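Left out: one protein chain. Kept in place: all the others.
Letters A, B and C name the chains as they come in the text, with residue numbers starting at 1 for each one.
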């Protein structure tokens, strides 16, 4: 399904990785997460420049027409550097929702801007395409003629701080609807305190806020959006866990205690070998999910669930063990390990728990 | 509740342990399990001699009036040597059932014989006091005057081979009844092939077999029998896992590879340290269950469940890891490790699975 | 000094102490602010002079020569009134160490000072040594009657407040690592000592880094003797662990044992308490905690009977599984609520704190890995790993910085 050739994909990835290696250092990360915006605008613009923000947008809407596999490659690199950019909400979920369910006019208005890095879209509300469904949602939509207005409150809206639009889902009696709300006076925002300082969550208060309703949300389409978002998340986690794993291996090779590198101690080696199985399995699972989606495989749902719980759990384990293997130094805020660990924990509830995905995976296996 | 003083108890235990150390060697074990009877009659008679078979029988019925804690001490030693004796069925379950629910005449007839080692009683059927409930039970009881006769088949009857009586439970609509059936022409037996060669299981065929019905089975009393049997089993497992653990530690100290004892390898050490936590926790749990029972503590049910799943799981883990830590040598029938491992696996379904006991434990915690 | 001795009955002791406190202790003054507030130092001096600071020590060392049991009566009386100063024979690490391994002159000069005021910290961990405590690189170079100290310490509790620190240094670089170490009672409030709190991943700063650059300590302040500091330090660290352990036990004693466990409360609140999968996880987690409690009770019994128990060493390791495990289940129970933090999300804040704090147990005071080595070698008598550095001059041992 990807319009990108294998060579171009590799070049894209290499270019992005090289750029991040040179520019996305820990200092920038820490300064970004200390700011209100939460990410580095220069990096975001460079991503636009490289075509990455339009990776999942069709060529005739200003994108490069990539598939799930291309999104995965970008997400992996994002994960490695823990980039706190609004890529998943804007370029994966929102771009996909607009591409599928937006009117021609909206598509032509918004998609090119997303690809160009001119537009940030936050996601929230309720529904299968929403990463964090607000369980106590008090949002209502009413229409007069073609205009819709929204009232109420939505919590757990990611990246709403500097978003230009909020994409809000509203699931009622199992029927999904979705609204695009422009950031405006009718929308106020409270930033929520988060455990992962790199995560940006907000509570929105909407008071007669004008909204564009996306049309004909068919369950299959929503399911596709959800699966692609989950596969993207899994790839981010696979990348992130590999990075913290490699940081840890470097430490084991160079940190001496008792006159030996600590990586020469057998118990540490065995922990490392076991973690490698987790890291590689997660990478394989994320890859398999993306490939199955791009191939429209009947197994796509199965592989997406597999990737979801495998990558969540493995990232949690690997980042937690990374702290343990570093010892005291990683018990400090100054060390980067806890940021990976917090990111891992922040990923756990996105699009459903590991247990829920394990159950889903078994259902898919039965169906096969 | 025990009538035995602390000093006497210690002496009893020391004496039994010393005796087993001298007499119950691996050769006897292997020869016993190769025979039909399944255990060493001389050891059984010596246990009678030492008063152990009457440990849970009141003094005025020919026993020594011990409590759950005394049963636990005996079972621990039985476990250490993997003695395949019919102690649990005869001296714990049957003795307790007869003491609680047998008529005066039956008590005076059977209990002294149990204590004297003159009587083996097997258990089977259905009901809470039966270690292995036959789920496909096709047993029926009918009475004419005071006489009862049993017809049908019962599977999973332990130690029926040379039993003098079979204690058969029959749970119908939640109501328990129990019958003592004399080994006779009216009862035929098929020995079942078991995975643990030390385990003796039979299928009984009863055809108008005369039976003595035990009276007034109150649920509390049955519950007590069950709890005491579970605590006894847990103690056996605690003893057994400690023995195979120590066998393994000895091996680690004396087996050299790469010019070092393998116990000096850090990964092996760490496995050993983790297993020690399991062994000690299991010992503590078994002890706590026995003590709570003897103290008539309201926490008894909680501690019994805790002991049940802790000891089952830990014995399984410790014996499985013992094979792994021994390496190839324990992959042979000649090595004793697999006998511990088979015993561990054979214990898993007795009186309910670990998962069921974990659930029960949580219920007890809520109630507290 | 109070007239109490080993023959005094519990009643007599209680009466004497209560009478003394009636006469001397003013609880209100302690809580007062400004000029009305009591002077801590002069209060401690009174306690010291009465012998109540260290009642179990002999009279010549400022105690009353009482038994532990008798001392406990005094401690209890003080604690009921919330009065400071008693039980320093159980809790003042500096005083205890000097009492146990200090030279006679050091005891004479320093014990009165220690007992009447200063907090004393223990300076041993170093960034480059990690778990390898004997790998100290902080230099002590003789200079007249003094030593000049240069180096860096880390993970020091109470370094901010401490007037003294017991400091592990290297004084001989040409012998194997354990044999060139000297242990000093080091004055913290001097030039060349900079204390910097560590920002822990819990958000707390219980510990500090201590940078020492050309600071001084008198040779008379050596605890034990020159180059033999490793042995004296062993005493200090053993007491540090004991004190920490007691603190934990006593704190634990205060929480209601039968209050509903946090996991059950959270599960109920989240409506997940009927989920069989959750129930299995909660049951196993509660079991691990209860089993550790049972093990520790057996340990206490064994200590009472035999004076020691190998079970004690399992508690810390078991606690890692318990704490990390409980925090993980609680995190899952909270679901996306666990993403939040701060006062408005108290449950999340608690759970997130617990998840981070669990590393304090699994890393702090010896990592789980070190703890497993100790259990394997000391409890199970498994053979030691070949030492790479035992017979090597310290300066030749390979280290990260080389």
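The rule is short, and it goes like this: a contact is a pair of C-beta atoms (placed from the backbone, for glycine too) under 8 Å apart; a residue touches a chain by one contact, two chains touch by 3 or more.
Note that the structure is a prediction, hence the values are computed from the model and not measured.
The shown chains contacted by the absent chain are A, B, C, with contact judged over the whole complex. Across A:126, A:224 or A:310, the single residue that touches the chain missing here is A:310. Only one of C:105, C:144, C:276 or C:307 touches the chain withheld from this view, namely C:276.
Residue-level contact of chain A with the missing chain is found at 249, 252-253, 260-261, 263-266, 268-270, 272-274, 276-277, 280-281, 283-285, 287-288, 306, 309-310, 355, 358-359, 361-362, 365-366, 368.
Residues of chain C that touch the chain left out of the display are 275-277, 280, 386, 388. The missing chain lies against chain B, touching residues 132, 156, 192-196, 199, 201, 254-260, 262, 265, 267-268, 316, 320, 323-324, 327-334, 338, 345-346, 348-349, 353-355.
The rule we apply is simple: only the chains that are shown with their structure count from here on.
When each chain is reduced to the mean of its CA atoms, the one lying nearest the mean of all protein CA atoms is C.
Of all chains, the one whose mean C-alpha position sits at the greatest distance from that of chain B is A. Taking each chain's centre as the average of its CA atoms, chain A and chain B sit 55 Å apart.
Each chain gets a centre from the mean of its Cα atoms; for chain B and chain C, those two points are 46 Å apart.
Residues of chain A in contact with at least two other chains: 265, 267-268.
The multi-chain contact residues of chain C, meaning those touching 2 or more other chains, are 369, 372.
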